[in-house]
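Take a look at the following structure, please.
A single protein chain has been omitted; all remaining protein chains appear in their positions.
First chain written, first letter: the chains are A, B and C, and each begins at residue 1.
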């Protein structure tokens, strides 16, 4: 079977580089186009990129010529690592031109007819695409994946919400600097330091899980009715976002019941068979001091969610710690899995 | 006026070294004895200590001979930086021998007749000393300062509790590695990492503020009735404990009211005049991204509490961030201030 | 073909854990015994070990019972991650009992009849084993791999020395904290800091390359006659030792000639086919700012040596930067490759 042609939009940035890395030797997809900013358009990718990941630039991408981010390239899916302001303009144009845009940008996550999608969490939300196309007259579409901090947390909440119905939650994140892109966080701001603020992050973190755990109702999503309160912090860690959570439910679970529900959580079969899906969606650790970013971020090749420290909460019902790799599961890997789901669902042919 | 002779118990450890540093050129106190473990007893302090603080070992201490931790030395106050298990045995013996023990150890913090003391918070709790002496027949006494994480938080809560009456609080700490002493946290555990667990810390953090903000009732303390839920984490920071808190009160304050109450908080006059008291007990920062450990830990020479990010909470009433220097205000400096208060109150003559 | 049974001595320490990890699913070897200290003997490995590497304890090792480090276990090769003082006693006993000891300990590296071995560098030095056995009456033997800092440097020097004959070299290392084992370097010593001293390291670094690049002469090694001057430093990096070197040769190479010689360096064919041998022994990077520990340490699965910044030297002939993964190539992986070479050479049957 011939591979499906895909483009990477904003391929020279930090998240764009992850796409380039994750799409090397992909069983279904073949990268046919890389787009970049004015600075790099027309250059060979290997020359124009300031590669910040480990190892060398993948062979396949080095000689590709960086294209402008506009319709014209030959691809069915466009994975978007564009900055928010550019995504805002470019992604609707591309959808209108017939591309299936799988975007990591925040620009359209809250549009009522745009799925905010995690395959293990809400694969049925792709039904919004039909409404989106009809309403906007697009041959293509836009699908988004959530903010890097929301991702792992929403996966864990999916399992718990199914079983016990979440009502309220406190969330405090300790986020890696790669979440801010490159150059992103200045070393003078973070060495021997913590910055207890990330612009715009708390709002996303309090809202996005409610959309993803909401119900598909006709042509939109009814947000889940729980309430979250978030504190977000930047810590001197390269990759891996850690979240401390205190949760209240309609049915109070014991820590043991919660652990079982998390460990037993399975994605629908269509998702389990996607090439980038982790074998075990949620890994539950029983050591008292795990998960930890450096030691657990690569679980399931960076696609698993790792949960630990399940214990009772003096005020709510359950305390726990949740870890997710922010540039793999929380960004490029998440968008890639969305693309795979759309192929499996027949949305991309 | 001749200076008061003081001893430092466990002077070679990390907190002991802070005592040695902070007592250099103290206006009221003169260090007359340094005690250490079997390994160092009999050696000159400058030779026996593995000095881990910045700068050199203070001149005055270098030639002092390290003594065993047992009665016999000439001092009125004994500042204790002993490990918990040794403090458990040694401190009561010293109190029985007539010394006024100002201890940083956790061993006796929860004894009903032992003050858990922060001069700006509960200076009246020293009234327990009379009961302690009577009940135990001690010419000396034991006074303790709280855990390094509880300290700054309790100072901030004192101001807010006075004004609005705290009912419930979520607390997530990001703690410096110096809080674990030396050698303490292995670099392999914390470089590029966060450890979401500190043994025994959450229990202390949930309980100690309730004792300190409790009421002195006859010969014991009635714990304050609020409930705290704590998550404690170790981050790659050398000094300075940061806490994210979500708080609920009997009277809901606006962030502006809370800021005013915190900034206006004053210690009783007897405390304001102590040599180690910070001029401004609580510094309120208005920038969106402060306080930060590296940039704010030295506020008030490490004795001030720095608060910021005051904002509404979607579930409770108030969200904020609290910072305190853990080895100064949260350990040696806190015990030193306690010693100064006891002198000012006439408990040590 | 049945696998060769191997033991891991000191399997619970940091280097021991790397052996456990690298030997999972090894094509030639099967781990039949894990030994540990008194504290862990008799326990299941999974329960006794304080696992410090990423990911979980490999399945195969979890239920194995930790044995004492003494003859009696069923294995042909014993990979030793023992501390120096214990290795000193235990390794000769094991060789006397018939085991082939491949040791990472420094204890016997400088014994004249013990090979200090890097397969790509001096595979012929295994000829010492016959002398060793004869002189000591051992049915087994001891083979050692070099210090973690010497390893990568000696591989790069092998290529350059072959071509241009090294005469003098300055070496300054910046070493990862994992080189000190676990718990090893205290976080308070290394966060926001550099420690310009590692006990005993400079002597090893100045001597070991001279033995490995020396000539096999009858029953011993004539050390290579070049002179090295070393400065060794500890930096806040988890894995990967970086060395800045200024080198003088009998024949002065241009940076381009040096680059070619390094990139073209090949191990003897017997070595190229070993399961743990890197495909490219030395990777030469042309970017101005590489190699870097975090971005290049995993080259060749941690078994390659990465070299960059080749440029003229104002005093000597060549300046360059050399990187090697200290716990893989410089410790467990190096010993493992030695074991593989001995099998290929027929020394272990």
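Note that in this section a contact is a pair of C-beta atoms (placed from the backbone, for glycine too) under 8 Å apart; a residue touches a chain by one contact, two chains touch by 3 or more.
In this text the structure is predicted, and so the values were computed from the model without any measurement.
The chain omitted from view is touched by exactly one of C:18, C:125, C:158 or C:295, namely C:295. Contact with the omitted chain, checked across B:109, B:295, B:309 or B:329, is made by B:295. From the set C:47, C:110 or C:227, the residue in touch with the chain omitted from the display is C:227, counting the whole complex. Screening A:238, A:272 or A:345 against the full complex identifies A:238 as the residue touching the chain left out.
Checked against the full complex, the one of A:67, A:148 or A:190 touching the unshown chain is A:190.
Against the chain not displayed here, chain B makes contact via residues 52-55, 191-192, 238, 294-296, 298-299. On the side of chain C, touch with the chain left out of the figure occurs at residues 168, 170, 172, 174, 191-197, 199, 206, 227-229, 231, 233, 235-238, 242, 244, 246, 288-295, 308-309, 313-316, 319, 321. Residues touching the missing chain, restricted to chain A, are 14, 52, 177-178, 182-192, 236-238 (touch as defined at the top).
One rule holds in what follows: only the chains that are shown with their structure count from here on.
Between chain A and chain B, the centres computed from C-alpha atoms are 42 Å apart. Residue numbers of chain A whose C-beta contacts span two or more other chains: 191-192, 238, 294-295.
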